[in-house]
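Comments concern the structure below.
Note that one protein chain is taken out, while the other chains of the complex remain in position.
First chain written, first letter: the chains are A, B and C, and each begins at residue 1.
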């Protein structure tokens, strides 16, 4: 960490910072220039993380020179990107993965019909929400335990591994019985209780970026899981909140190359929620795959206009195989080895 | 809800929307203009909340004409702002409340020293975090149960009611033994599990606005608590995330008059986290009070430079009485009846 | 325009709005519901644009039901996208166009070397800035007239049409002598003087989206040019300002399908300025092309590390032919007919 002192900072102020740095066991290197003094604080990441010097008397600003995350960093893996195995399907490195299914588990029929189409089209994982975080307490909140049961049935019938969301640590045991990947939604990206518990469970986790979270904060959320010894973390870009109101969220596709450079963890993109419109899901899926994403998580429904929630953004299941072929062609452009189909 | 159809929308598309509206028990009024057709959907708030028509074929856009919240609305209370009583101290209407204390409970001495100064200065409530949500898993996470015990001791000595944060529903019972007001942090504003549980507890709640949450979403979070029968909700503006990087967060003071117009709930402002700098806390506190806030929640520490976390933004306890007098003068300008002191 | 009145709005307030609507020659349709009243204002776009009723007594909110732009709309062209011809090269519809060149015209050698590589690689247009808008008055401001002269020489040698920026209406004549397309930079997107003058000049225009401008405002900027009778307008997405600081600007690729749905004008993407880093330019270019952009405008330099400005984001000219082939493959995925090369 570099601490840049203000022009005219006094010797006492510099000394106070040095003392503060040393109090956490780090070393301070003081460079005195003509105009200003810069102090470098070198030491253990965990100690330095507890130094909060921005705003101290005489301090102009503080700039980190090491990343605040460690286990999530690409350097920690010596530059090699992780490949995760989810029930025999792989993601990361050269492996592109498509995760598809209805927004919410709403009925046995819809769940099983969708699962069959997802399976036949050649997608790798099946998604569906049993617990739904909703802005309004008056909106449908998901089928809960009954939804988990239907996911289990779909899994048994198709053999597809399941991705489903966990919202409450007290449901972890029930969710863990069905889920091959536990999804943490955007609103829970900084729910440290959930991150820690899911880290301890050892079950693969898909973490959605919070709608106002920085890319670095997304990696810090992963760090909470990794720190508990759970190495199977997938990061998901799903749109950030900006001033633009022509769509629901601004899909931040530049996050893909940035994350690829900084972390070894696989990165998937959810185009459905950001678009909010079926028409825009295909172009954004192609864009995500072409930009180098390791996968797509997308909403599909046999009859979206009858869906309980988010109907307009769900792809029509009928067209899904064609959609998938196009997305895989885009992934191939970015160097992914997509499965050959007959 | 008004559904505005695209120019050239077909009769079938209009009929499909009408059918969708009627399927949830609402009534559809179709107005056909020369260029376009507009459909009004009138019905029960809970039913209409489940209608998601944006993006349907032929639909240009959908615009709500009723607010999605009900119990939080000023209209629900017929235009009268709520006055809450917290252990004999009042907030709302003419009553201005100051909540002060250290960022985190870090030691018995700091906690008790601060409590005494807060008490003597005439502030109404004492704050202090036992559980701290931290971006980094390597940062200090709070004293937990030991922190709660110290808060209890400070309460007993000073008689000041306590505000403290809850992060995990499983800690509710322990927190409830000490807290007169349970704080839900910005990262948990949309943690529906916590909102519901705290709603059921009946204990007064202070909800901090999420850093990318709209003012309406803040009211929807309150609605989750109110729906469980807990009427004691305080809303807190603490800064939103924008492109500006000269400070930590953009304090959105216009939220005060907006909330005053739309909800009966009291509104307080936390200037410490947005500023991140002690120097900027006083001007922003004066601004918040002058804009009509019902209170301020502010961080104070006997020796901020030695604080474990957020030292630079904490006011120096010594100067707190003078700070408080100035803030109360600003509140008086906005029509608040602040307590006279001798 | 729909004017939604507040619950409890008085008859006088409704009458006042009706009178206001009629005062501009529009017609008011009043729909009285149980809870609230909605007034539809139907009339000439230009008249209704001058109605500013948001915030009037009794008005809850106002929602437009017609778009504020007309000549830029896809409907105005009956759903057909425009194809522009720039010195024999086409953009729009099936035609994908690559515009490349150095950030700024800095010397004869660099300009001519780059021009040759751009020409040989098969790109369609040559870009280069003679006038540079700079945040700092102490930064290099461009070569001005001398830069225009070098662009002219590059044009003569390669036959490539030229894209260059205009910042001051008083330079229009000089720029018009060289430019086949006049570029208006992001900072000038709402410089109505420039928009109008360039509209009158009849020269094709490339308008960059302002970094906090909505997609609709971008189309309104185009409307200023179209209104003067100049039909050759290209829109350019180049990144918007958000809270994310891992890169320079957030490239808003969802703007592409949104614009394709709403306007007939061609849309290009500038990945260089948003990325700020050469490494990220290729993935974002592929993403833009796969999302359906009509072209790319990108910075190329024979020796970027020696460039006067924005070196790190400029592609190395040597690798440009390979870059271009990949981008064209992505464009082909999105349905573009890219030129075959031997």
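We take it that a residue touches a chain if its C-beta (ideal position, glycine included) is under 8 Å from a C-beta of that chain, and two chains touch if they have at least 3 such contacts.
The model shown is predicted, which means the values in this text are computed figures rather than measured ones.
J.: Out of C:127, C:208, C:278 or C:301, which residue would touch the omitted chain in the full complex?
T.: C:278
J.: Touching the hidden chain in the full complex, which residues of subunit B are there? Just list them.
T.: Subunit B touches the missing chain through residues 212, 214-216, 240, 242-247, 250-258, 261, 274-275, 279-280, 283-284, 286-292, 326, 329-330, 333-334.
J.: Please identify, in ascending order, the residues of subunit A that touch the omitted chain?
T.: Residue positions of subunit A that touch the missing chain: 2, 4, 7-8, 29, 31, 33-36, 38, 40, 42, 60, 63, 65-66, 75, 241-243, 245.
J.: Applying the definition given at the start, please give the residues of subunit C touching the unseen chain.
T.: Touch set of subunit C with respect to the missing chain: 16, 20, 45-46, 49-50, 52-57, 68-69, 133-141, 167-170, 187-188, 190-193, 210-212, 217, 220, 223-224, 227, 241, 276-278, 305, 308-313.
Just so it is clear, only the chains that are shown with their structure count from here on.
J.: What chain lies farthest away from subunit C once each centre is taken as the mean of the Cα atoms?
T.: Max centre-to-centre separation from subunit C belongs to B.
J.: Between subunit A and subunit B, tell me the centre distance in angstrom, where each centre is the average of that chain's C-alpha atoms.
T.: 27
J.: How many Å are there between the centre of subunit A and the centre of subunit C, using C-alpha atoms for each centre?
T.: Centres of subunit A and subunit C (C-alpha means) sit 31 Å apart.
J.: Provide the list of subunit B residues touching at least two other chains, using ranges where the numbers run on.
T.: Subunit B, residues with two or more chain partners: 241.
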